[in-house]
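Every protein chain of the complex appears in place save one, which is left out.
By letter and in written order, the chains are A and B; residue numbering begins at 1 in each of them.
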Amino acid sequence: MGLDRREFLKVAGLAGLLGLGGKAAIDMFAPGELEASMETIPLTEGKRWAMVIDVHKIDETIIKKCVEACHREHNVPDLASKKEEIKWIWKEDYEHSFPERHHEYVGEDVEHGSFLLLCNHCSNPPCCRVCPTKATWQREDGIVMMDQHRCIGCRFCMAACPFGARSFNWGDPRRVLEDEKLKELNPGYPTNQDYPTRSKGVVEKCTFCAERLAKGQLPACVEAANTVKKDALVFGDLDEPDSNVRAVLRNHYTIRRKPELGTNPNVFYIV
Amino acid sequence: MYDGGKIITGLIIGIGLLMAPFFYNAGKAAKAPEPELTAKAKEAKQCVMEKAYMTSSHFSLLDDWRNTVVRDGERYYTAKSGKVFYKSLQMTCLDCHSNKSKFCDQCHDYVGVDPYCWDCHIEPKEKK
Partner (left out) sequence: MLETALKGRQGYWGLLIFLLALMGVGFVSYLYQFSEGLRITGMSRDVSWGFYIGQLTYFVGIAAGGVMVVLPCYLHDYKAFGRITILGEFLAVASVVMCGLFVIVDLGNLPRMLNIMIYPNPTSILFWDMIVLNVYMLLNIIIGWNVLSAERKGVHYQKWVKVLIYISIPWAFSIHTVTAFLYAGIPGRHYWLTAIMAARFLSSAFASGPALLILLCLIVRKVSNFDPGKEQIRTLGGIVAYAFILNMFFLLLELFTAFYSQIPGHMHSFDYLFGLEGHGSVLAPWMWASIGFAVVALVLLIVPATRRREDTLAVGCAAVIASTWIDKGFGLVIGGFIPNPFGRVFEYWPTTPEVLISVGVWATGFFILTVLYKIVISVKEEVGA
């Protein structure tokens, strides 16, 4: 599986996989050549990124790997506080992932099954509707992005998101570097030197790894899951009829969280 | 207004107090520090724009970069020379200018600005 994308991305992605940064990947092109190839990179092509999570294939190990991969990649600290918790992707049980579907006679495997929750990158996102500054908005490829330079920290988007996908920086996340207890919990923070941290007073959430997609890499969580089990997490373009995600959706029964609210989530679960 | 005069006097005193720091600093101008270049930066010879522009307006460029990268997904910048740069403060600018304290901070301190870039973007580790 993977991204069915253009030649450029394959090359750049390969460079990325080899551990070269984006800049190094670019140096492989002569000036001008890159410019031309960049034009074909679809940000303006009306794509719709989506993720399918196969609940039968994921287990505690994979979930742990995914969460770790994401949070390490994006410098998301563990603040050891339920109140100030910051998370982009996390484990949740069936009852609380799908509160409206739960009933007392649900089978053991589902009842005790674990789900991976993250931002749904809704096609009709209420978070973007309410944001007074467009600090959170929907890109043309469907990704619901955050602009931490612009966010004023009003937290309207957190009230508006029905999936609890957003976290707020109640304090400065970099206090992790000073506080002894937190330091221990977050060895090596900031874990990714090529990605920023956040400052106090802004909202953050999963970005579908926009920065990795731009380099032709899969989202960190998808990549991490697939090193353990193939196709546990599938990521692709819903807009393309024969994409990987479309194939998976054709062949399996999938559910989404709270579809009745009309936000049109783009994260699907095979149950 | 009966007390118009008094109010205006009050306003003038108030504004005067607000301006005090400026007057206080006037005439005390020290020589502007010159940003120091690393070997890598020297070797490159040419930054993404001419030196004069970078000195006076690098923040406009950075502002444009952050907006186009984050908001429009345009992650590459073609310089006049045709050279293409990955638009990243952390990964590109400070890759060359890894001496942040001498290259950035000195001047920023001198002109009394405190950009919040570093609240999020990670500073390069400098060899002391």
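As a working rule, a residue touches a chain if its C-beta (ideal position, glycine included) is under 8 Å from a C-beta of that chain, and two chains touch if they have at least 3 such contacts.
These numbers come from a predicted model, not from an experiment.
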| item | value |
| --- | --- |
| Listed residues A:D78, A:D172, A:D194 or A:D239, member touching the removed chain | A:D172 |
| Selected residue (touches chain absent from view) among A:V76, A:I143 or A:V202 | A:V202 |
| Hidden partner interface residues of chain A, rising order | 82-86, 92, 95-97, 99-100, 126, 129-135, 150-156, 158-164, 167-172, 200-203, 258, 261-263 |
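Going forward, only the chains that are shown with their structure count from here on.
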| item | value |
| --- | --- |
| Inter-centroid spacing, chain B versus chain A (mean Cα positions, whole Å) | 33 |
| Interface residues, chain A side, partner chain B - complex | 21-23, 26, 29, 31-32, 34-35, 38, 41, 43, 137, 139, 141, 145, 147-149, 172, 174, 190, 193-199, 210, 214 |
| Chain B to chain A touching residues, read off their complex | 66-67, 70-76, 78, 81-86, 88, 90-92, 95, 116, 119-122 |
